[in-house]
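Heads up, one of the protein chains got dropped from this complex, but the rest are sitting where they should.
Now for subunit A:
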């Protein structure tokens, strides 16, 4: 192993009520691809924020090439050769690539020189990018390139990447990995944050596993099975959701030639979507975020209206019905955005149980609300889905993301839907809760309900779905049985590399 680049010794950071990092120590060598692995809330983000100078540790210290390193702000971290690509891009759509990069620099060179340097860097690392293209026209993968090139222009010693593949197709991931391998070969260390185990196994030299803020183990990913790493991450043995194979029943929900415009200016219109879901079947819908997932959920929940016969439930046209009427018929849904869409942040869990439960759970009579029944329903959700909260009187925003997700999914599942549509059901949920949610979805299907699961987590879809279809720019591919589907085929269904060139390395 080569020289030590960054040594982290006993870093501790506490927030009111929670210790985010508790005496975390590990080393990153020069040129190493080091994975930081952990569930949501394990303290990964806090740790990298300390390295990048966004958060100051309570105690502990860092050594950069043997010298004490304590960045007061990201600028200081960048001056010391540390760069970071965030999960959420900070780019201006209306500006071009070079302008966006210049905005992030202390002393930007003249635009012509900058464009030349962008071209140089992008060619060296196999990240083709035209400096004069408008960012608004770029795909997610290309936007990520802008962020990476912005970092590479600083000639970093350590590149931190926070969940970089969540917005990419498998083909785009492969291109990214080639770039990262080349960087590592040239001596740049990479701190790679992810919870996707297979990715870490293909890319990383070394992994540090965090659980509840503590370093609970290190491993060499290539020599460790994904299951062992997952158990290290969760701290207990994982139960894989089980399902009983059985023949699908009659068609429950049918979309025929469905085309609707998006209500939002930056949304994606659905174009001629046709698909059938049978009773007892789970249909998985994959695709890179922003390809019409939100619109598909809205047109099924009734938030967007469609021609009557474009959406059929049990053979009856329901396209023109609103959310309440659809719930009465048994078509329930759980949107991706928990706070503000699936649940009202400042309202209590009882009120949030009323939000979708009023019709099917009989929580109202002639418009008058039965709060007692609503509270009992909320308590049932909390109990059955193991929602960690002091009680149903708590505001939705006081719950952690994973707990609120359990509440939102539980609220719909317990209403005995005939058809359930979920968008990103386990996003931001820890592994054991995710397994419980997936199991609940499978149990629902076994009970005869049809389930549409929209997700960007392909592993999840492979695990629970009977058939898989992909959304790409508002078009839905023909569904194919998941059994025997390869990751390559899935990638192509999702639109391949979106016209991105493969790295020349």
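Everything that follows uses one rule, which is that a contact is a pair of C-beta atoms (placed from the backbone, for glycine too) under 8 Å apart; a residue touches a chain by one contact, two chains touch by 3 or more; residues count from 1.
Operating definition for what follows: contacts and distances are computed from a predicted model.
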item: Name of the absent chain as recorded in UniProt (options "TonB-dependent receptor plug domain-containing protein", "Membrane protein YhdT", "Succinate--CoA ligase [ADP-forming] subunit alpha" or "ABC transporter permease"); value: "ABC transporter permease"
item: Residue among A:29, A:63, A:355 or A:487 that touches the chain left out of view; value: A:355
item: Omitted-chain contact residue, chosen from A:212, A:398 or A:462; value: A:398
item: Among A:93, A:337 or A:459, residue touching the chain not depicted; value: A:337
item: Touch residues of subunit A, complete complex, unshown partner; value: 56, 72-73, 301-303, 322-325, 327, 335, 337, 339-347, 351, 354-356, 358, 364, 367-369, 371, 394-395, 397-398
